[in-house]
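If you scroll down you'll find the structure; I have some questions about it.
All protein chains but one are shown in place.
Every chain is named by a letter (A and B) in the order it is written, and numbering of its residues begins at 1.
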Amino acid sequence: MEIIDILLSASFWAAAIRIASPLIFATLGELICERAGVLNLGIEGIMVAGAFAGWMAVYSGTGLWIGVGTAMLVGMLFGLLHSTLTVPFGLSQHVVGLGVTLLATSATYYAYRLALPEVTSPPKIQAFQPWDIPLLSDIPLLGPALFSQTPFTYLAFILVLVVSLVLYRTPLGLAVRAAGENPAAVAAQGLSVTAIRMGAVIIGSGFMAMGGAFLTMSAFDSFFFEMVNGRGWICIALVVFGSWKPGKALLGAVLFAAFDALQIRVQQTSLAADIPYQIFLMMPYILSILALVLMSRRAQVPAALMVPFNKGER
Amino acid sequence: MRLEPIENPTLARKLVPPALAIIATVVITALLAMIAGANPFSVLGLIVKGAFGSKFALLETLNRATPLIFTGLAVAVAFRAKFWNIGAEAQLYAGALITVLLGTGALAWPSFAILPTLAILSILAGAILLLIPALLKTRFGVDEVVTTLLFNFIFLLFISMLLEGPLKDPMGMGWPKSARVLPEARLPRIIDGLRLHWGFALAIMSAIIVWVIQARTTLGYEMRAVGLNRQAAAFAGIPVNLVLIKTALLSGGLAALAGFSEVAGLKGSLTLDLSPGFGYTGIIVAMLALLNPLAVIMAALFVAGIFVGADSMSRAADVPTYLADIMLATALLLMVLAIMLTRFRIVRG
């Protein structure tokens, strides 16, 4: 009964949407990279860097949206590094991705320590505040859940729409998808596979960093170590779960976040009295693995994912 | 631009790019030290001195290198077969868990019986833990990168649960910490009076054994063939899935030995900070060693030296220790690029 009460409460769904938002950004980012044929395991570190960069910008006095822009820019820089190594040089996407995650994470921690050497408890910023959309936010249940979120969350949903439109309705999206299916087809039509793939990784990495920034600028209001905590890896699972389609990935992220929100609430009920809290914390990771197992056979993987392209290879 | 394979690389071609990678890493580290307001030369000097400058420093480096040799080998073995085991961290804790489960009194045998038993059961635990992602990969085609990564989080939470529950040391004054293992279950020091335990010797032996497996046995040949060209291996009759599973068992077992060695050799009990990311650092070790098991020893010493040296440098020069992690990540990325440039040249068109 308690669970049904939870599921019917608007605050539960509002929390689910809030938890889903950073995942949506980062999943979209990873999806763009993979659609162009590049697996980006830098995601976890890029989210850390984005979380810090956005927060730090605001902490040093810029506006919130400038902070978001800063995070995106930092993410794009790491995307540039990743794609330079994996696309024209064709290095192992596994190794480079993990290397970028290590580099981005340690560089972020280094910068944090340099910027704030003395602090014991992390300082706070004035984060994004919920913004009620007139009329829509008055709808019962749906209103408070969907339309009383922060503008950063609305941006996540808008971005899903934009990415869908670009991928399926524009020449650019067609070229990105083709680069992930058969780069030779792209080259034969006079386009540069290198430029398309690098562009996709750079933009995608920018989105990942925005996902990280959401954590420090909308979900919480300060930066602390380990705050990304595997969310990046979960997003990679969500891309598979969403069959590399933005709409389905959004659905997966919300579904996933709803489970996460549910476990947080169930923990506080009498149902959880005898269950160690770690069991609940494990759930997101276990769910991700289950999602991968469920989708593995059905998923339509981009045919050239992880296949480097060397122009004119004989 | 286009990459063209070089048929007969000259000696210069083989040496110059890696040398440039090392120089570039050092330069970047120095620049970062300058950003922190320190003298770059003294920072670099302090790192080297802190790692190898005294008997104490050297022993500390050797101790720190021990688990890294195990996790480096675990990664090297797996990556050689292109099985992407990123879960050495979890497998390490699996070994540590078995060691405290059975070493704290469940097996009250003399040392010569209990230590090998603990080692073997640790290996089994790590192997079984990695068997799950391996089976998910071979049976369902689930990518092992993500599953092994997620297993790290799941298994650490599991350890945390045990340490706050059944495994909690009643004498631990409330800390999530296990009881200490029996004296019989402690790895003795190699030389009396020197703070270096037999885990280090076990790591060196493991590296040699792995090298022999790869170079001399049919299993090693199969692993290399599967890693280099799965399609050709399958066509030739090599049972690819079985080889991947054997690889996973070996890799998981090696990583678990790191946990066994840390608990039985150094710490004596299990805590949540037993490993400061040895499993992940193993990836850097393995890559810097170009996946060669014997080179893993050298790479582990180098990486351990950077960490130990950075710790003492940080105290002396007031530069955050994360400098060491940046240095290693940079070295990793530049080294894979350099190795590629020893085999290919960049040509226009």
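The rule is simple: a residue touches a chain if its C-beta (ideal position, glycine included) is under 8 Å from a C-beta of that chain, and two chains touch if they have at least 3 such contacts.
By our rule, contacts and distances are computed from a predicted model.
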item: Hidden subunit of the complex - UniProt protein name among "Two-component system, OmpR family, response regulator TctD", "ABC transporter ATP-binding protein", "Sarcosine oxidase subunit gamma" or "histidine kinase"; value: "ABC transporter ATP-binding protein"
item: Chains still shown that are in contact with the chain withheld from the display; value: A, B
item: Residue among A:I125, A:A187, A:M210 or A:M282 touching the omitted chain; value: A:A187
item: Residue of A:L73, A:L116 or A:L174 touching the missing chain in the full complex; value: A:L174
item: Full-complex contact with the absent chain, from A:Q129, A:S270 or A:Q300; value: A:Q300
item: Which of B:L107, B:A234 or B:L272 contacts the chain that the document leaves out; value: B:A234
item: Residues from chain B at the interface with the omitted partner, ascending; value: 4-5, 7, 216-219, 221, 224-225, 228-229, 231-237, 348-349
item: Residues belonging to chain A that touch the chain removed from view; value: 169-172, 174-175, 177-178, 181-182, 184-191, 300, 302-303, 311-312, 314
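Following the convention adopted for this analysis, only the chains that are shown with their structure count from here on.
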item: Centroid spacing, where centroids are CA-atom means, of chain A and chain B in whole angstrom; value: 29
item: Chain B to chain A touching residues, read off their complex; value: 1-3, 32, 35-36, 84, 86, 136, 140-143, 145-147, 149-154, 157-158, 160-161, 164-165, 280, 283-284, 287, 320, 322-323, 325-326, 328-330, 332-333, 336-337, 340, 349
item: Chain A residues within the chain B interface of the complex; value: 41, 81, 85, 88-92, 94-96, 98-100, 102-103, 105-107, 109-110, 113-114, 229-230, 233-234, 236-237, 240, 276, 278-279, 281-282, 285-286, 288-289, 292-293, 296-297, 310-312
